[in-house]
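Okay, so here's the structure we're looking at.
Every protein chain except one is present and positioned as in the full complex.
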Amino acid sequence: MKAIQENDLVLIIHKDKKYLKRVMPDKSFHGKGGVINFPDLIGMNFGIRYLQYDLYEPTMEDIIMYGLARETQIVFPKDSFFIPFKLNLKHGSRVFEAGTGSGALTYMFSHTVGPEGTVVSLEKEERHFRNAKKNIERFLPWKNVEMHNQDIMSFSGEAFDAAFIDVREPWIYLEKVRSFLKESGSVGMIVPTANQVSDILKEFHKGFGNVEVLEIMMRKYKTVAERVRPEDRMVAHTGYLLFGRKLTGGQPKAGNDDVESGETMYIESEE
Amino acid sequence: MKAIQENDLVLIIHKDKKYLKRVMPDKSFHGKGGVINFPDLIGMNFGIRYLQYDLYEPTMEDIIMYGLARETQIVFPKDSFFIPFKLNLKHGSRVFEAGTGSGALTYMFSHTVGPEGTVVSLEKEERHFRNAKKNIERFLPWKNVEMHNQDIMSFSGEAFDAAFIDVREPWIYLEKVRSFLKESGSVGMIVPTANQVSDILKEFHKGFGNVEVLEIMMRKYKTVAERVRPEDRMVAHTGYLLFGRKLTGGQPKAGNDDVESGETMYIESEE
Amino acid sequence: MKAIQENDLVLIIHKDKKYLKRVMPDKSFHGKGGVINFPDLIGMNFGIRYLQYDLYEPTMEDIIMYGLARETQIVFPKDSFFIPFKLNLKHGSRVFEAGTGSGALTYMFSHTVGPEGTVVSLEKEERHFRNAKKNIERFLPWKNVEMHNQDIMSFSGEAFDAAFIDVREPWIYLEKVRSFLKESGSVGMIVPTANQVSDILKEFHKGFGNVEVLEIMMRKYKTVAERVRPEDRMVAHTGYLLFGRKLTGGQPKAGNDDVESGETMYIESEE
Partner (left out) sequence: MKAIQENDLVLIIHKDKKYLKRVMPDKSFHGKGGVINFPDLIGMNFGIRYLQYDLYEPTMEDIIMYGLARETQIVFPKDSFFIPFKLNLKHGSRVFEAGTGSGALTYMFSHTVGPEGTVVSLEKEERHFRNAKKNIERFLPWKNVEMHNQDIMSFSGEAFDAAFIDVREPWIYLEKVRSFLKESGSVGMIVPTANQVSDILKEFHKGFGNVEVLEIMMRKYKTVAERVRPEDRMVAHTGYLLFGRKLTGGQPKAGNDDVESGETMYIESEE
């Protein structure tokens, strides 16, 4: 049983609208489904129909989408749920992030590496830094995130398992960020334009291998059994994702043009 | 410094081919890039060019793609990296899985919930159960997975934070699996056909709310700076994903037809 | 030189807004780019910058998108440009259409088969029939379209090269429409839901072969050289398209499940 307590966050759904609210004494919520007096909720379970609302315990996705104060474009769940595992983050990993933005990806990194892991995140814009810091402090249950209002070039770090760069010109920082990584460590980037992908690829094959460029698209469907069909419109683009791994001693390669990585890859399982 | 040790797994890349191998004394690897005597690797770093190969420490993705012995279609990373966070799994969560298959998603669940979490996974086919068990034992660093060679209907569980059902007719088990979940808990399913989506939606609105149906598509790009372009071919389909949350006291709804969840949703941040 | 004449249609573009207008004496256009007195345009060329507007001769796409009065969901250019050729329509073909709607596809059929071809189009809703008739009469330069305010079952036709069915339950009419077709003739359908695709496929393999089901997706890009990237949002779905060909003497097949038509097809060129 999950009972609602004072100061808990609650996700309130009415039809297709969602609201993330904190259960505060003396406060109420006025929506099209009626008036909720927050004190009345205390002691009730999450996961119930109340008046014309459905009340749920908020998920990480709800926090990201409706909780974080946004001062920048955030990395959306279709991407931010994929990136941590693509970077091979797990319980106890140490990850470096350049470009905290509003902290959406920072939040996911923190959850992925858990209380014994470490997230170090840099944001050079003071305003964004302050906003992200507040977001992280408000919504994370543990203290595994170190935030710095600092530029990448002035930072010195080492022994990170992985790094993610979310800035306008990531190619400038690749060599620097590479120096923070353990051998064989993963690096990722997100950029909105194909021009940036090209600029990154000019540098990425130096000191990194197993380079990948990809996009993730999510297509949502309507939820009526008799009329299964995609929604009319979808997000067509958030960003191109790039990934690679720190490599020592290799010659820079020109990249993969002739081969289709997904097609011709020979898979041989471990004996 | 990550030095290669005896019995470590190593990912060997030669051009567009990848091999996952264990570093065993007295063994060698014969590929188009030359012969690797495994004892020679011991003490070298991961993340190096060696002969004509790139050698990396394997990631979770490498384990899933090249390590797990497959007796069934696996849930691929584009989906299995998304599902755990969509189910709101985090450090310490308890998750129930019906349909272990070859254990790819089980493996990701285990990593997501970490050493203090629990994964309970059921597989009724004995052959698949044995194979998955071997996969899990071989590749996971901790013991947070309970595996049962058992049908869902004969299982009794409770207080799971989330559940995932990967069987041919998931709608049969929805009510049962609902009983295992905490209030407000998340459930997910994956099915290959739209007919199954329809069959699920007929039952899903009973006792669950916030229902979503979606697909994830990944489009890979070639990695040449001067020729940024998608690969010629891509995976067009693995499965439709469905998600919902345990809801008590609501009337079954007919589903969401008129509204576009992504379009009209009103976002109000927490004060 | 294409000079604008009285009563010509003109496409007026101002930034991202488009207007299709007829050049009428004594009329003017008031927009954010200034006031156009239509008589002033007469004798000027199409394809010019005028005040803050760009003026073009309207294309078939412009007529469909901004000219046709809509009483129904229209078949959009991404689909209506594909369908005529997929049905193998060409100069002089005879095509049958069931479900005129607002006439967008009728308009494309008329252009594809040209002045020596024939389009016979049925619409049972009188209101839609009248609207489509007005659209066709206003925008087509020749008289190759026969329109009937009639149901399919009450119609008798023969020797059509191809047919297209755009109604809610096309499976009901497949046998009837088949009787209108020449041997080897093509039939197509568009439906919004996967349930309808399933219902069609139950009947489609009877008397038709070479069955195909597909969707067309169009992804638009921003047009800035330094920032090549898809637009943020796109149309995710209009309809599923189905195509087949009239076949005599075959046994109904169960459909194509195991094979990937695009994958395993052996291509042998004509000697």
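Labels A, B and C are assigned to the chains in the order they are written; within every chain, residues are numbered from 1.
Just so we're on the same page, a contact is a pair of C-beta atoms (placed from the backbone, for glycine too) under 8 Å apart; a residue touches a chain by one contact, two chains touch by 3 or more.
Because the structure is predicted, anything quoted here is derived from the model rather than measured.
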| item | value |
| --- | --- |
| Which of C:36, C:65, C:95 or C:147 contacts the chain that the document leaves out | C:65 |
| Listed residues C:75, C:152, C:174 or C:197, member touching the removed chain | C:197 |
| Full-complex contact with the absent chain, from C:127, C:143 or C:227 | C:227 |
| Interface with the undisplayed chain - residues on chain A | 194-195, 197-198 |
| Touching residues (missing chain, whole complex) on chain B | 192-195, 219-220, 226-237 |
| Missing-chain contacts mapped onto chain C | 1-2, 9, 13, 15-22, 45-50, 54, 56-57, 59-61, 65-69, 77-78, 81-82, 84-86, 88, 90-91, 108, 111-112, 114-115, 182-186, 194, 197-202, 204-205, 209-228, 231-235, 240, 245-251, 254-257, 259-271 |
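Definition applied: only the chains that are shown with their structure count from here on.
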| item | value |
| --- | --- |
| Distance between chain centroids, defined by C-alpha means - chain A, chain B (Å) | 18 |
| Intercentroid distance (Cα basis), chain C paired with chain A, Å | 42 |
| Residue list for chain A, restricted to those that touch at least two other chains | 194, 219-220, 226-228, 231-235 |
